[in-house]
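Heads up, one of the protein chains got dropped from this complex, but the rest are sitting where they should.
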Amino acid sequence: MMTPATWFGYVFELLPGLVTALQLTGISLLLGYPLALIFAVLLDGKNRVVRWVVLALVELGRGIPLLVLLYIFYQGLPQVSIIPSAFTAAIWAFTWSTAGYGTEIIRSSLKSVPQGQLEAAKAVGLRESDRFRFVVLPQAARIAIPPLMGLAIIMFQLSSLAYVITLSEVMQSAYFLGTKTFNYLPVFLAAAAVYAAVTIPASALVTSIERRLGRHV
Amino acid sequence: MESSTIPYLRAQGVTKDFGSVRVLDDVSMDINSGDVVSIIGPSGAGKSTFLRCINLLETPTEGVLEIGDFRITIGPGHKHATKKELSTLRRNVGMVFQSFNLFPHLSVLENICLAQRRVLGRDKDAARVRAFELLDRVGLSDKADAFPGRCSGGQQQRVAIARSLSLDPQVMLFDEPTSALDPEVGAEILAVMRELADDGMTMIIVTHEMAFAQEVGDRIYVMVDGRIVESGAPAQVMTNPTHERTKKFLGAVLGR
Partner (left out) sequence: MFLYILQGLVWTVIITVGGFTFGAVVGVGVAAARVATSRIVRIIARVWVDVIRGVPPLVWLFVVFFGLAEVGLRLTAFQAAILTFSLIASAYLGEIYRGGLAALGKGQVEAAHSLGLGRFDILARIVSPQVLRTVSPSMVTYGIGLMKDSALASTIGVVEMTFRANQVTQNTGQGLTAFAIVGAIYLAMSIPLGVWARRVDNRMREKYVVA
């Protein structure tokens, strides 16, 4: 019969999967966030072609479900003879998605910096790159951090999707465990607990950071 | 208040359209070095817009601007000002805003040093020295390391004035500097501005403070509906206005 000990045993067996999930999320964010910043800046640039290309990349990253992106890289590329590993395909898909959503967040935060700040920076003679570097970017960063952290938590949850391309993260381990023990419900609840144990404290952290940042400005 | 024969600042035929609305209509003004000039008038008359055209925060639809050696003609067929020209212009023309616009993520000291270092290329120590001089002048030496969020409105505005002065501009523009402050606090700012005027700074002030405009200043311009309807010595304009519209405005404002 199901005992707490057994259940915790399940949780324990899922932990290596958690490590993989965290790795996947971490790397994707590390690659995706800077990409998002670059995209956000390029979108306000002067070159029309660049703007359209970047816009397309962003809209594709946002408009296509992450699951489909995963399949595209893992199951789709082999059609043109590119055969990535599960982890690699996952990184590409997650990075693209992160960059897509991240760009929106960063653009919105750049726009949220009060107009008066830009005017004061102009009036005092700062050139455009200095205006961006010293006045706009620091303030935009403060506005962007809470939503970007929220995005990170969502991406972590979405790492569960990598299960479909046979990446051995939490869900994959859970599924195998389920088929082995036939105790699907407890096993999946154990998986739920593993995720919740990370996301709920993380969300609370984001809320408190949000509050503290709001007080400063 | 000596006047040289050649005006230091000259605006000619400045016109500004926002879509189909003409906000400024052929506004011209000559300002000599050391002059202190006030612009008054009803809201929406274009006073702030005109001020912002002088340092090209707004680009006029048409007009000619001469400030010291800097000259630019704006209009169809003329090139836009280059970034370098804009930078030189703004180095010589300081601006103080109604909403202060201090950089909230930098300390008071850093606010005053940033432009000195990045625009004038002064080194860290020279900038700090100048910053402290200016903070002293506006009476805020003890607030050097504070952040704008912890300063009162009056203090913030004084820091803003110090920040603009840190570039040693030739002209200072004031866009309703006291409108966002309590009357008492506003008086402090006006006192600082009075000192600046006495020290010979060329100043253009858009304001609703009639008493200040009358007492401190060589000339008053009255703007209504985008045009200058009256100009002259403060005493004359305030007590003996000639133009109908001026009378109406002053009547409402001064309660006569």
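For reference, chains read A and B in written order, and residue numbers begin at 1 within each chain.
FYI, contacts are C-beta pairs under 8 Å (C-beta built on N, C-alpha and C of every residue); 3 or more make two chains touch, one makes a residue touch a chain.
Note that this is a predicted model, so its numbers are computed, not measured.
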{"item": "Contacts of the hidden chain among displayed chains", "value": "A"}
{"item": "Residue of A:T6, A:T88, A:Q115 or A:S203 in touch with the missing chain, whole complex considered", "value": "A:S203"}
{"item": "Interface with the undisplayed chain - residues on subunit A", "value": "59-60, 62-69, 71-72, 75-80, 157-161, 163-164, 171, 174-175, 178, 182-185, 188-189, 191-192, 195-196, 199-200, 203"}
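We adopt the following convention: only the chains that are shown with their structure count from here on.
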{"item": "Euclidean distance of C-alpha centroids - subunit A vs subunit B, Å", "value": "47"}
{"item": "Sites on subunit B touched by subunit A in the complex", "value": "55, 57, 83, 87, 90-91, 94-95, 97, 99, 101-106, 114-115, 118-119, 147, 149, 160, 163-164, 167"}
{"item": "Residues of subunit A defined as touching subunit B within the complex", "value": "114, 116-117, 119-128, 130, 134-135, 138-139, 142, 216-217"}
